[in-house]
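Now for subunit A:
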Amino acid sequence: MALRKRSMGVVAVLAASVVGLAACGQSSGGSGDAIELTITQNAIAGGKNAAGADFIANWVIPKFEAAQKAKGKDVKVKFVPSGVDDEQYKTKLSLDLKSGKGADVMDIDSIWAGEFAEAGYLKPLPDLVGAEADSWDGWAQIPEAVQGMAMYNGKKYALPVGTDGRVLYFNKTLFQKAGLPADWQPTSWQEILDAGTKLKSSGVPVPIQINAGTAMGEATSMQGVLPLLVGAGGEVQQNGKWTGASQPLKDALGLYQKIYGGGLGDPKLQQEAKGRDKSFQQFAEGKIGILLEGDYFWRSVINPAEGVAKMADRDQSVGYAMIPAMEPGKGIKGQDFVSMSGGSLRAVNPNSEHPKEAFELATFTLSPEALKEETKDGNVRITPRTDVNKDILAGEPLMTFISEKVLPVTAFRPPVAVYPQVSVALQEATAAVVSGTAPDQAAADYQKKLEGIVGGAGNIAS
Partner candidate 1 sequence: MAAIELRGLSKVYPGGVKALDSLDLAIPDGEFFALLGPSGCGKTTLLRTIAGLETATGGAVVIGERDVTGVQPGARDIAMVFQDYALFPHMDVTDNISYPLRIKKVGKGPRREKAAEVGARLGLEHLMDRRPGQLSGGQQQRVALARVMATQAQAFLFDEPLSNLDARLRLEARTFLKKLQRELGVTTVFVTHDQAEALAMADRMAVMEAGHIRQIGTPAEVFQRPANTFVAGFIGSTPMNLLDGTVRGDTLEVAGCKVAVPVTAEGRLSDGEKIVYGVRPEYMAYSAAPAEGAFGGRVVIVENLGASHLVTLEAGDVSVQAVVPEGNEPAVGDDGYAVPRRDRALIYRDGDLV
Partner candidate 2 sequence: MTRFVLGRIGFYTLIAVLLAFFTIPLLWLVTAPFTSDPTYKVSVPDFTLDNFRAIAEHPYALPSLWNSVLLSAGTALLVVILAALAAYALSRVRLPGRDALLYTLLLLSSIITGTAAMVPLFQLAVQLNLIDSQLGLILILTGGLLPAAIFMMKDFMDATPKSYEESARVFGATPLQIVRHVVVPLVRPGLATIGVWAVANVWGNFLMPYLLLSDVEKQPAAVITYTLYTEGGQANLSMLSTFGLLYSIPVVLMYLFVSKKYGFRFHGGIKR
């Protein structure tokens, strides 16, 4: 690395003549001794997560600056919007952090915590900001599982921003036609299949949509194979060992086979590059009976006001149910019902010149007032704080449902660097099953790939 640095210097000198003019550089150098903070999210006004961006720009920044002023500190906060694929956002953050740059406060997906920590892109909060990291009063309100998302090797690396949960959505209108109840709650996979069969015979084009294949990417893992895996009592990684061609995986893949091999799902949709978009559109058009999705689907996709696939009668005709284990009690930890959750984190940049103020800003955005402000006007999401959730979710039956029924049984992905590759391998296994490979074979292939990814059979639980 040292060598590279030096050659960089040489090139820098060489290029100095060319770029003499170009060195306008960073927008630094502010007014006097004011503290300047930047905060970034994958959110942008007018685009992706516009509400979140507006909240930061219009509420957090003025309020926080005012609060600091009251304390006698001159703090200026700048919001750096972004609005791209999560992978690209992650790439940019990584590059920034690697080069000692980046915003002082930044939002990351909880699943990146491990790899960012390993790379030195993030530091444990106490190391950065001192005792305040642990003494923040918010921690008391955040459930342990949610706190776990921000932990790596037992240390807190960031603040949890929120979480989500996955359920089975179903179209009540179609269910009624197929003679199925409007308060449907399956207790085993077989009941899902039975419902699918009935839907099919009543003429529903796509009775069941559970994401599969590589085209949908992580959506296949989170809304597909992972909830099924925990439903069969397995996890991708347990106690530091990866799960190979285990029985739970075979069972999960077996369900795929029954759905897509049995004509209960649309195998081609799983292969299309825009398959997930289309599954949303089809659900909204009443062509899909049962769909496994997260609360995001309810909030942003079929939202009658501003969804991308609006359903005017969402509240009347869309039902939801918990995801059952394969059979009652067969889920992980002996659960009857399962789910998967993700969420994002708000981290303090180790390169920040003002880590304490940055931490203050981060905690400020997670204060009850801030969270209530952020989630008002129908912009509800599950916040990390139970005290806040109690208030804001009251008028939202689905969100309350997830918060109260789903989150207690949910599971999280392992926050380690190789997870994305493992996830792709899982997606490939589902793709294989959907296009006809036997589940046992697909599981065996998965194990082989897994060995290559995680560094040999030694890291795989037999």
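These made the cut because all candidates are chains of the complex that A comes from, given by their letters.
Odds and ends about this structure:
Just so it is clear, a residue touches a chain if its C-beta (ideal position, glycine included) is under 8 Å from a C-beta of that chain, and two chains touch if they have at least 3 such contacts; residues count from 1.
Because the structure is a prediction, the values reported are computed rather than measured.
The contact partner of subunit A in this complex, picked from the candidates 1 or 2, is 2.
Looking at the complex, you find that subunit A touches candidate 2 at residues 8-9, 11-12, 15, 18-19, 21-27, 42-49, 80-86, 88, 91-92, 95-96, 98-99, 101, 219, 274, 276-278, 280-281, 294, 296-297, 300-301, 308-310.
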